[in-house]
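The complex appears here minus one protein chain, its other protein chains still in place.
We call the chains A and B, going by the order they appear; numbering starts again at 1 in every chain.
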Amino acid sequence: MAYFLQQLVNGVTLGAVYGLIAIGYTMVYGIIGMINFAHGEIYMIGAFISFLTFLLLGALGVSYVPVALLLVLMSTMAFTSVYGWAVERIAYRPLRGSTRLAPLISAIGMSIFLQNYVQLLQGARVKSLPPVIEGGFILMRQGGFTVQVTWLQLAIFVLTLVLMVLFTYVVAATPLGRAQRACEQDRIMAALLGVDVDRTISLTFVIGAALAAVAGLMVTLYYGVIDFFIGFLAGVKAFTAAVLGGIGSLPGAMLGGLLIGLIEAFWSGYFSTDYKDVSVFGVLVLVLIFRPSGLLGRPEVEKV
Amino acid sequence: MSRLAVEHLSMRFGGLVAINDVSFSAESAEITSIIGPNGAGKTTVFNCLTGFYRPSVGRLALERAGTTHLLERMDGFRIAREAGVARTFQNVRLFAGMTLLENLIVAQHNRLMRASLYSIAGLLGLPRYRRAERDAVDRARRWLDRVGLLARADDVAGNLPYGAQRRLEIARAMCTEPALLCLDEPAAGLNPAETSDLMRLVLSIREDEGIGVLLIEHDMRVVMGISDHVIVLNYGRKIADGPAQSVRRDPAVINAYLGEEQAA
Partner (left out) sequence: MGSGTVKDAALAGVVAAILALPLAGFQSVDLGTAGLGIETRFSYVAIGAGAVFFGRLALAFLRGLHVNVPSVALPRFQGGRLLGGVLVAAAVALPFVPFASRDVIYLGTTILIYVMLGWGLNVVVGLAGLLDLGYVAFYAVGAYSFALLAGWLGLGFWEALPFSGLLAGTFGIVLGFPVLRLRGDYLAIVTLGFGEMVRIVLLNWTNVTGGPNGIAGVPAPTFFGLPFTPRAPHDGMTFHGFFGIAFDAQQKMIFLYFVILALALATNFLTLRLRRLPIGRAWEALREDEIACRALGIDPTKVKLSAFAIGATLGGFAGAFFATRQGFISPESFTFQESATILAIVVLGGMGSQTGVVLAAIVLVSLPELGRVFAEFRMLIFGAAMVLIMVWRPQGLLAWREPSIRLAAAEAR
């Protein structure tokens, strides 16, 4: 039982990270109808920027943890958002009217470019960071096994929750959110009604990137090690989460993220760590075959 | 030769009822037009007939050479392949990167695949495949000639002017040797001269091929000019069904098009 709880705690933490990345995928898909293949790399860039900011603050002698965290959070979100914006402007906007294959290939090219860009500038080796937030509390003890929840895990969970609430509010109640939903429904009509479609799409990418940045920061803190390749696998899993939850649905993205995190944690806890990625991927294939609209999504009707 | 019987067709999208209990029939060697104000459900009917939507309720029976095909149960491509229902699209869907000839050869895919024994005979260059390919080219040639595009056979389809693209699409549909030809707003965007050509083409198809033609159209000149039988839809229901002249005078139809003003 205790073991199960521990996997649960780990899974929820992992799920929060995936959920934040998944939101980026689902929002972009909702508004321009395509998968942002480079999104995983944006997350990876967020992780690197947070890592470097920590180092910088350390070198500058900023040691008060809450301040450092705040600074890192702001810096990471700011810079990563610019990356998100740039990716849209360079690789997607020029191709908005073209065939379905061209933006996909452009996206993959962007993904490859960003991966190697970071690899060349930051080196191919794994980077590690000493733990910043340590300690936690014990949830329960059973037969010699303790179920621990670290402060970090708690922080991740709370921060994600806060961001989710904030975000749901933004989409439901603000003009930006309305503009976004309008563009999702009918881009041409929205433009005719005076919605600045370009700006709305850009903002969508920026927000998605910011959330992915937060995920990157969390991962840097949580695992303490990053390398240029983490975006690839995380990207596929977060995309799986978005599809599982229902692509285009925000609560779906979080739900999907949570589920994928739990699946991965339980699989590695009870079966094998080697094949945990295969388990997640298996979920993707099953969902796409049997319920492509996901858990909370709406079935798509083909327009002829 | 072939007969389409639509019985109690209804189509629901979630809460929206697009078509409500529509029944009609289309005979072979007849041109049947479906008309109605925008949003009446005409293209939805087409999409149900040609397998792009699965009808919520209804029986769509196509009788051809003694066999009855129940279209509501068939996969999209099977409707074209087995039942012989061919269609054109509102926004012309040609294979724009391929030539006119290629477009028409692709239409004969199934026949050619059988002849090539799933490519084996083709790869080996066996006579039976070469003969089949020659026949296919002949058929394509005849149709290109008929729509006046023979001289441009090797041109890229995407480069054709709009009116020519429409004619090519019809020729391509005819190359599948259908039992029923469904034309979705074929006259849209055509000038008067092109429209007359279109009318002549459709009439000649009726005369020479003897198949049934089902037609969605807004252009009343076309509808009144060539239809043997007109069906009027409004808000998803059928409000009139009969020969062109009587439908034109039907007060319910006039009301649907002109709205409350006429009543006042």
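Convention: contacts are C-beta pairs under 8 Å (C-beta built on N, C-alpha and C of every residue); 3 or more make two chains touch, one makes a residue touch a chain.
Just so we're clear, the structure is a prediction, and the values are computed from it rather than from any experiment.
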item	value
Of A:Leu14, A:Met27 or A:Leu114, the one touching the omitted chain in the full complex	A:Leu114
Residue in contact with the excluded chain [from B:Ala61, B:Ala153 or B:Ile239]	B:Ala153
Among B:Gly41, B:Pro55, B:Gly122 or B:Pro186, the residue in touch with the chain that has been omitted	B:Gly122
Missing-chain contacts mapped onto subunit B	50-52, 76-78, 80-82, 86-87, 89, 93-99, 101-102, 105-107, 109-110, 112-113, 116, 118-119, 122-123, 130, 133-134, 137, 141, 153-154, 172-173, 176
Residue ranges of subunit A at the interface with the undisplayed chain	29, 34-35, 37, 45, 48-49, 51-53, 55-56, 58-59, 75, 79, 82-83, 86, 90-91, 94-95, 98-106, 108-118, 120-123, 127-130, 232-233, 236, 239, 243, 274-275, 277-278, 281, 284-285, 288-289, 292, 302, 304
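Keep in mind that, in the parts below, only the chains that are shown with their structure count from here on.
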item	value
Centroid distance [mean C-alpha coordinates] between subunit B and subunit A, Å	47
